[in-house]
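What you see is the complex with one protein chain gone and the rest in place.
Chain lettering (A, B and C) follows the sequence in which the chains are written, and residue indices restart at 1 in each chain.
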Amino acid sequence: MPKTETFILNMGPQHPSTHGVLQVQLELDGENIVHAKPIMGYLHRGIEKLLESRTYVQGVPYTDRLDYVSSMNNNFGFCRVVEELAGIEVPRRAEYIRVIMAEFNRIASHLIFIGTLAIDLGASTGMLYTFRDREDILDLFNLVCGARMTFHYIRIGGVAADVQPEFVAQAYAFLDKVPHFMEEYNQILSGNEIFTRRLKGVSQLSVEESLAYNMTGPNIRAAGLPYDLRKVDGYSVYPEFSFAVPVGKKGDNWDRYQVRFREIFESAKIIRQALDGLPEGEFMAKIPKVLRPPKGEVYSRTESTRGELGFYIVSDGSTKPYRVHIRRPSFVNMQGLDAMCRGMLIGDSVAAFSSIDPLMGEVDC
Amino acid sequence: MFGKGLITGMRVTWKHFWGKKVTFCYPEEKLPMTERFRGGHLALNATKCIGCKLCSLNCPNRALELTVTVDENKKRHMQQYLHIMGRCLYCNLCVESCPTQALSWDKEYAISSWYKEDMVHDSMSDQTSAAVSEVKPHE
Amino acid sequence: MTDYMSKTRLAELQKEFPAVHYDPEAAQPAVYVPADSLLALLKFLREDESCRFTRLADLTAVDYKDCFEMVYHLFALEDMTWIVVKVKLEHGQPVVPSITPVFPGAEFEEREVYDLMGIDFTGHPDLRRILLADDFIGHPLRKDYVQELPPVVPRIRKGGR
Partner (left out) sequence: MHNGILLTAAGWIRDILTFLFGNELLVNILMTLVGIGAIISVILTSAIVFTYAERKVCAFMQVRIGPNRVGGRFGLLQPVADMLKLMSKEDIIPNGCDRVVWSLSPMLLFVPSALIYSFFPFDDGAILADVNVGLFLLLAISSQAVLPFLMGGYASNSKYAMIGGMRTVAQMLSYEAPMAFSLIGVVMLTGSMKMSAIVEAQATHTWFVLLQPIAFVIYLITATAETNRTPFDLVEDESEIVAGPFTEYSGMRWALFFLAEYANLLSISILTTTLFLGGWHGPVLPGAVWFWLKVLVMIFVFMWFRWTFPRTRIDQMLSFSWKVLLPLALVNMLLTGVGIYLYQSLC
């Protein structure tokens, strides 16, 4: 027998398909992966430390920079924790607007997921289509909050500004377009035999494994556990809307793709209900000029696009948080990468970390 | 199966091959800026400014460097208002905190520059500086 | 909706683990446990039929200047209950057993705590810095951390200006 040995392939930090500056050390046996070790920290900015030296209000724009393709969800999570800490009651209209924005951003983020998965599998055309449609959502955000990426729209106590009537009209117009462009992705991606064969049965994770690796969000729902904090915790006004939680069966790449694909429809459903029932009233609660939450600590979580986004804030009664810890879903989900890649091919590793949908801004915090 | 999906996909690209394109030829055509757009330089209306410095207090990243002088009537006047764009998060907190609505964005978003020094913008430079220069510093 | 673990069950828990103590007055009392019985407690919480705290929602550490506190947020999927487990560590040499034998998914978060807070985890499979560079000195999230300013490198520029 000839002697063989494995070799190490460093994917990244400068690699076309690591979604930013992730480095994955693949230990390869020919084309088969023996181990996949994610190495991160290339985008570490110390946001937890930065938040300790900012007041609560000033901290909100920093959360934009965490998961920069779904900033609204981050704003939402952070503001909810501070409100819980300080005991601020948010007006109903503000809650509705928040839900609308968070769900729009979920759609935008899932569109990016579909696009990046497509381009990682070599279908660059599919990516361009998803980015074309995401642009409409960004235009909506631009209209309502004046930014296309770092929104800083959801504030402590409400939202920064009320939605305009033309926003509502455009939002409805967008919702009408959702089934059309999703059908187009169905035709060019989901229906494509090459695409399905690349994803089906690859990188399976069972519910037990997903739980063991602490995975959340679409990754665990793909395994078949309907663990959606919008239903489980029922925070904000989510219990008032009817929507389904899509779950997969096997927990392979295809299920992860399908769960997100169907979640777009569910999000659209929530937005439509919220727009229909948008109550009149204030968009911002009365919050004191200088916010001093009482001494204490709160851990609160929201269902971000990528999973359970938790903020743990310890307050010492001053204007600045004593300690902020952010439980970033992508960071924790990355633990599953090794198990997902083991025994697969190089081509599957790309699909696997694309299907976890990690975002380096959030992984490295 | 058997390539039906492939044909469907090819039909989609064929349709788009002849269809309308969505490219925006940027420098020739520009996206319309919305009313609430935050970006570009900060523009200070010096006649409205009361020199309270609330904007720089609210700034999360100390992107505003202000020089305020107080005249003989104990009235505060803004002498210099520097917007350091390299630090700015474009979070809009300064604009919102202004009690007299003296601040606004000029929406000139093409602000990339070759040198770091160019990223400091004097927000009072585009004013008719008459209102500013009349004031003598209090001795 | 989610609840915090009820007082009666907390009392039962204390009967099971005498080393555990909590503040019975507080609305949502955190369970303090000494470092050496942490693993046993978490194993009990995870596997006992009455608890089934299968999800480790969050793991972090707080620097209270005189001591460190490890904070574990556990969540039970079936009956939607929370429990917060805390471990007080002395400031001089904080060491805590790694909980990766019970919750394998704690690996990265423990590495993060080790990296940023400087708490040692015994029995961790791969304890290295995760976010900062391997040769970084200090633990930035500690309150006594003083950042060294980066050296001022003069900018060299070609041509005018």
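Keep this in mind: a residue touches a chain if its C-beta (ideal position, glycine included) is under 8 Å from a C-beta of that chain, and two chains touch if they have at least 3 such contacts.
What you are looking at is a predicted structure, and each value in this text was computed from that prediction instead of being measured.
**Q** Using the touch definition given at the top, which of the shown chains does the missing chain touch?
**A** Touch partners of the hidden chain, whole complex considered, are A, B.
**Q** Out of A:303, A:348 or A:362, which residue would touch the omitted chain in the full complex?
**A** A:348
**Q** Can you say which of B:10, B:57, B:84 or B:119 touches the chain missing from this structure?
**A** Of all options in B:10, B:57, B:84 or B:119, contact with the hidden chain holds for B:10.
**Q** So that we can see where the missing chain sits, which residues of subunit A does it touch?
**A** Subunit A touches the chain not shown through residues 7, 9, 15-17, 31, 118-126, 128-129, 132, 188-189, 192, 194-195, 197-198, 345-350.
**Q** Pick out the residues on subunit B that sit against the missing chain.
**A** 6, 9-10, 12-14, 16-23, 25
Methods note: only the chains that are shown with their structure count from here on.
**Q** Determine, using the mean of C-alpha atoms as each chain's centre, which chain is farthest from subunit C.
**A** Measuring from the centre of subunit C, the most distant chain centre belongs to B.
**Q** Would you identify the chain whose C-alpha centroid lies closest to the centroid of all protein C-alpha atoms displayed?
**A** Smallest centre-to-centre distance to the global C-alpha mean: chain A.
**Q** Centroid from C-alpha atoms only, then distance subunit A to subunit B, rounded to Å. What do you get?
**A** That gives a centre separation of 28 Å.
**Q** Using the touch definition up top, name the residues of subunit C that touch subunit A in the complex.
**A** Spelled out, the residues of subunit C in touch with subunit A are 1-2, 54-58, 60, 62-63, 71, 73, 77, 80, 84, 103-109, 112, 116, 129-133, 140-141.
**Q** Touching residues of subunit A toward subunit C in the complex: what are they?
**A** Checking each residue of subunit A against subunit C gives 40-41, 44, 46, 48-49, 211-215, 225, 227, 232-234, 299, 301, 308, 310, 312, 314, 322-323, 325, 327, 331-332, 334-335, 364-365.
**Q** Which residues, counting only subunit B, touch subunit A once they are in their complex?
**A** 1, 3-6, 8-9, 11-13, 22, 34-39, 58-60, 89-93, 96
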